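Pasting a structure below so you can have a look.
With one protein chain held back, the other chains of the complex are shown just where they sit.
Coming up: chain A.
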Amino acid sequence: ICFIPGGLDCSISFVSHVLGKVCIHGRQKEILGILVPRLTDLTRSDCIWQRICWRLVECVPDRWMEAVVLGFVQRAPGADVLSRLLGNLVVKNKKAQFVVTQKMLLLQYGHATAVLQNLLGYLSLDSLRRTLLLRVLQELLETWSSSSAVKHSPPEQQLYISKAILICLSHLKKPEIESCRQELLTSMMEGVKCHLDSSLPQLRRLGMVVAESISLKINTEGPVLKFEYEEDNETRELKSLLVQTPPFCVVPSLPDDDRSEKADAALPLSPESDEKPHTAATVMPDEELDAELDSDDDLVPYDMSEDKELKIKAPVYIRDCIEVLTGSGSEDLDKWAATVKALESLVRQNPAAVREVSVELAKILLHLEEKTCIEGFVELRQRAQVAVLTTDPIPVAKYLTSQFYSLNYSLRQRMDILDVLVLAAQELSCPKFHGMTKHSGAQKPCIQLLSGSDSTKDWRRIVDERIKSKTWRFNMGQSRVEPASCPNEFNSVAGHFFFPLIQHFDRPLTTFDLLGEDHLVLGRLVHTLAVLMYLAVNTVAVTAMGKALLEFVWALRFHTDSYVRQGLLSCISSLLLSVPAEQILADMTEELLETQSWLGDVVEKDPDGDCRRLALQNLLLMENLKKKLEAVPS
C-alpha cells in the first residue's frame, strides 16, 4: 500500500478499516512492518502526514483498536515515533486508553522492556498524556505493593511491573514527584515489606531494587535507602532503566515538551521494529546468563549479618575494672586489654563512682604493668591516671605526691607521677574543656614524656606568648573573644599539687636522692613546678606558691645540671607571669632583687645558651613588671 502524497483530501476511514481488519486477523507483523517505517519517515517533519496518521488510527473501529494499538506500540522504534504516530489517541479513545494504560501494563506481561519504554515514554511526551502517566504509576505501585499480588503472581510479571515502575520513575519530573511523594513513600514501604517476606530470592531482590530506586527519587538529598544484595545482570538492567539515555538520532521535540526524547539505546535485548510479541521467557533473559555461573549459583548464601568483629566487652562498672586489673593470672588477657582501653572513658563518665575508689585506682594504675602487648599502653595508662586525678583531685594528688617521695619506685614511675600531675593540672585549669584531654591549640605546655629538653622550648614559646598577650592587653585592651568562663577547678587544688612536691626535695631516701644522683628527676620536678606555677594564675594560693618557689629556686640556683637550671629559670618566668604584680611587689621585693642580680650573673656567665636566654627573658619580664607598676597610677 502506498500513499499518495499531496494534498488530497481523501477519506482515511477506509484505510483505517482495512488496517484494523488486517491487524485483528493477526497480520500485524506484515502490514505494520511496512507501514510503520514508511509512516515514521513521512511523519518526521511533515505535520500533515502526522495528522493523517492520527486520523488513521483514530478511525479504526473499537473492536479492532486493541490489535492496532498493540501493534503500533510494539513496532514503533521509539517513544517519540510512537508519539508522532498515535498522537493523543490514548486521551481521545477510551479503548486505546484502556489498552495502553491497563491491559499492556497490568494484564499482560509478555512485552519486552523496549516496548515498555516505548509505551511509557509515549505517555510522558505530551502534557495531556502525563496525567495518564501518573495514574499509571499509581496503579503499578498499587499492584507492586499488594501482598497478594506479590505472593500469587508469577515472578516474570513482577519483574515486568518492576521495570514499568522504574521507567515511569525515570520519566517523572521533580514537581510531579513532589506532588505524589506521599503515595510513593507509602507504597514503597508496603511493597518492600511484601517483597522481603517472599521466599524467592529473586523477588526479594526485585523489591529491594525498586525500593531503592523510589527512595532515590523522592529523597534527592539526604539519606537514601540502600539494601545489601548481590548485583547481577538483572539488577543492573533494572537500575539502568532508571536513567533515560538520549536518542542517538535527534528528533525535533514536540512543542510542549522541553525534555529530551527517550529511546532505548541502552538495552541490548531486542531491536524494536522487527519483533514478534514475546512470550514470558524472553522477559527474563537473565536466566540464561546464569548458566555460566552454574554450580556456585545453586549455593544460596545464608544470612551473615551477625558476622561482626569479635569485640571483647570491657567491663561497664569501675569496680569491675578494678577487679580485672588486679586480677591474678593470665586469665583473660583480652578482657584485661579491653579494660585498659576503656578505662579512661569509664572514669570520666562515672565521676561519683570513681570518687569512692579514687586512691585505689590511682594506686593500681601507678603500678600497672603491661601484661599483654597493647598499642599505646603507656599513653592509655597515663590518660586513665589523669582522668582519675581530675575526677578526685585532692586525695589522689595527696597520694601521688606522697608516692613521689617514697621508697622503691623507679625513676620512670616518679616521672610519670610528675607528668600526670601536670596534665591533670592543665586540664583542671583550662576552662570548658571538661573531661577532654585535648587542650586548646594555642598552648601546649605538657612536659614531654620522653625528652626533657623539649619542654624548655615549649616554655619559651609559652612565655613569649604570654608576654605578648600581656603587652597586648596593656596597649590595646581586649582584642580576643574570651572563651566561656567557668570556675577554675585548679584553684582549690593547686596547693595540693604543688606544696607536697616542693616539700621534701632535700631529704634523701635510700633509693632516691634528688640532690644527688637523680638530678634528671630533679630537673623534671623543677619543670613540673614551673608548669604548676604557671597554671596557678588567678588562684588563691598563687602568692604562697610564688614565695615557696622563689625560696626553692634560690636554694638550687647553683646546681650543676643545666637542665635543672633551665627549669629554675622557667620557674622564675612562671612566677613573674602568674603572680599578680602587686603581690610580687608587696611580698617578695627583696627576694626579687636578689634574684635579679642572680639573673644578671647567669646572663653573663652561664655556660649554657638556653639558660642565658631564659635569664635574659626573665630580666625583660621584670622590666615589664616594673614598667607596668609604674604605669598604674597608685
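Keep this in mind: a residue touches a chain if its C-beta (ideal position, glycine included) is under 8 Å from a C-beta of that chain, and two chains touch if they have at least 3 such contacts; residues count from 1.
Here, contacts and distances are computed from a predicted model.
Asker: What is the missing chain called in its UniProt entry, if the choices are "Codanin 1", "Trafficking protein particle complex subunit", "GNB1L protein" or "Vacuolar protein-sorting-associated protein 25"?
Answerer: From the listed options "Codanin 1", "Trafficking protein particle complex subunit", "GNB1L protein" or "Vacuolar protein-sorting-associated protein 25", the omitted chain resolves to "GNB1L protein".
Asker: May I ask which residue of A:243, A:300 or A:631 touches the chain that does not appear here?
Answerer: Counting the whole complex, the residue in contact with the absent chain is A:300.
Asker: Can you tell me which of A:29, A:204 or A:504 touches the chain that was removed from the display?
Answerer: A:204
Asker: Looking beyond the chains shown, say which of A:52, A:196, A:342 or A:394 touches the absent one.
Answerer: A:196
Asker: By the contact definition given up top, give the residues of chain A that touch the hidden chain.
Answerer: Touching the missing chain: residues 196, 201, 204, 295-296, 298-304, 306-310.
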